[in-house]
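So that we are looking at the same thing, I have put the structure below in structure tokens.
For this view, one protein chain was removed and the others were kept in their places.
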Amino acid sequence: MQADIVLDVDALTTRFEAREGATVAVDAMSYAVGRNETLGVVGESGCGKSVTALSVMRLIQPPGRIESGRVLLEGRDLLALSETEMRRVRGNAISMIFQDPMTSLNPVLTIGQQIAEIAMLHQRLSRKDALDRAAEMLRTVHIPDQRRKLDDYPHQLSGGMRQRVMIAMALICAPKVLIADEPTTALDVTIQAQILDLLAELQETTGTAIVLITHDLGVVSQMARRVVVMYAGQKVEEGTADELFAAPLHPYTCGLMAATPRFASGRTGQHRTPLAEIPGTVPSLLTPPPGCRFAPRCAIAIERCRAERPPLTEHRPAHWAACWRAGEFRARHG
Amino acid sequence: MTDVSLRAPGLPLGGTARRAWRFAMRHLTILIGGTLLFVLIAVSVGAPFIAHYDPIALDVPHRFRPPGAQFWFGTDNYGRDVFSRTLYGGRVSLMVAISVALLSGVIGTFIGLLAGMFRWLDPIAMRIMDGLMAIPSILLAVAMMTLWRPGVLSVIIAITVPEVPRVVRLVRSVVLVIREQPYVQAATAIGTRLPRLLWRHILPNALTPIIVQATYICASAVLLESYLGFLGVGIPPEVPSWGNIIANGRTLVQIAFWVILFPGAFLGVMVLSINMLGDGVRDLLDPRLARRL
Partner (left out) sequence: MMTFVLRKLGSTIVVMLVVAVIVFLLIHLSPGDPAAIIAGDRANLDDIAQIRQSLGLDQPLAYQFALWLVRLLHGDLGISLFTRLPVTDLVGQRIEPTLALAAVTMIFAVAMALPLGILAAWKVGTLIDRAIMALAIVAFSFPIFIIGYGLVYGFALTWRLLPVQGYTELARGFWPFLQHLILPGLTLGLVFMALLTRMTRATMIEVLGEDYIRTARAKGLGTSAVLLRHALKNAAVPIVTTIGTGIALLIGGVVVTESVFAIPGVGRLTIDAVTQRDYPVIQGVILLSSFAYVLVNLMIDLSYGLFDPRIRTT
């Protein structure tokens, strides 16, 4: 069942130096994605999921710095490459799409220019050929009237179309891995579904591995086969989507599941329950607590949790969790 | 504790010294600008105590002396000590500059507040300001000086007028933003009268950018005064100011360049220090632009 691993992130650590001190935004993060597979990376805002992705792409700028770890793309360690070599990889073997398509596209360049320049850069195509390829990609992402659209500017397109353009840009060089950082968060709900379907469709035809970063569990359940849960820069749980939804091990994951609003059944909504929330806030990463980072907010935390950081253990086959009392939360609270 | 030390010296000092060093590094412009300015102001104010010679007394036997032990900055064509004249000139230039900054600040704020608060007044005021800004400051000041009786007051007013529009625009834009804030609308809703509204709620928030702008105006005024003097329409020559010292020294560039060099250098350093101070204060108060470190 193990698809051949395309991207293998191994103990990646990224630090930010600020006036007040240093923050370890990503702490020994590891995950892997295989061909034709979608990995979901879940966590609340600020947990480090985007920073991990940017670190993989080596787009972290000072005051941030990738401290240690390896990022193996088909066996090749990206962190060991020179900047010039890395530039040949970016947009080519590994691509990334971002959350807000309006601000992520250059307002003063045409769509055609922005897509074609990638082909011109990595595939050494002529301008004309590159624009042809761009039109082809627009067709692949189901944007009608491709030739005319090439001359349009981002502000002339709708949000959904802009995101499609971003996807076209990301896939034009047939990358092995596509990192999608909250691709649907800024879009309307109806458009969200379309974009996700598009991603799934493209994955089928190209076999691209997708790392889908999101805080929306609904998106994860639809798209991802395996899921990684992050909290305060660390991985707290990993497993298949089915497993995770059916039987989450880590109290945080349980909290996330519980916090998803459920629509009331019946017309009078008699099953309306108050929205469960996880009390407290994410700790400041400047002075992280010594033990488990979730301990201050955990309902079942014990002394050991606060003192000793729990290692990631395989509590069930292919299902890891970093918790001294894995599984007990669910058993207690259902 | 972290070790975010930026090029800290390898001194065997304790934590406070390192923190002080870091603070200095981060706020370098304010530190240097402030120190320079302080020194210049101190020297100018203390001119009567520091300068040895009477700045306007003629001393013909000693004319055209190059800088030396007796006359630190040399003498001009009338034998006047350039050092003394420079120091005394500094007082006048400073006084003019501060007056201009204060005057333009007050007038500009007043007009800007009104323009921001009263919608009907806004377009009128702004068109007038646009018109004023379309006339180059030097030309406007020169025109005024040509028409009016020469004197320190005329110079102050002539320099103030071109500087007012900038303050007006600034204050107006700030007022327009603050006006929409919930706390202002709340205050209006409970019946706060306009003067109190302006004084209590709007003005305090506009104060910071006004002060920063006033700093820049101060620097600009020092320069403008010197230009007026240079062109012959500045402060009358009986009162030494950097402008007219330099104006006098124009003809002497080839034979006694020190007459222009020293007041000019002082001028430059003073404007520089005021500008640095302004930059530093602005960066301090506007974190968005303070991405220097």
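We call the chains A and B, going by the order they appear; numbering starts again at 1 in every chain.
Here, contacts are C-beta pairs under 8 Å (C-beta built on N, C-alpha and C of every residue); 3 or more make two chains touch, one makes a residue touch a chain.
No experiment lies behind these values; they were computed from the predicted model shown.
Contacts of the undisplayed chain with visible chains (whole complex): A, B. For the chain missing from the display, the contacting residue among B:R19, B:H52, B:R127 or B:R196 is B:R127, taking the whole complex into account. When the full complex is taken into account, the listed residue touching the unshown chain is A:M57, out of A:V6, A:M29, A:V42 or A:M57.
Summary of contacts with the chain left out: across A:R15, A:H122 or A:R164, the touching residue is A:H122. The residue from A:M169, A:I195 or A:V229 that touches the chain not shown here is A:M169. Contact with the chain not shown here comes from a single listed residue; of B:I30, B:L113 or B:A219, that residue is B:A219.
Take chain A: the residues that touch the chain left off the picture are 57, 59, 87-92, 95-96, 98, 100, 103-109, 117-118, 121-122, 153, 155-156, 166, 169. Counting the whole complex, the residues of chain B in touch with the unshown chain are 127-128, 130-140, 142-149, 219, 223, 226-227, 230-233, 246, 250, 253-254, 257, 260, 264-265, 267-269, 271-272, 275-276, 279, 289, 291-293.
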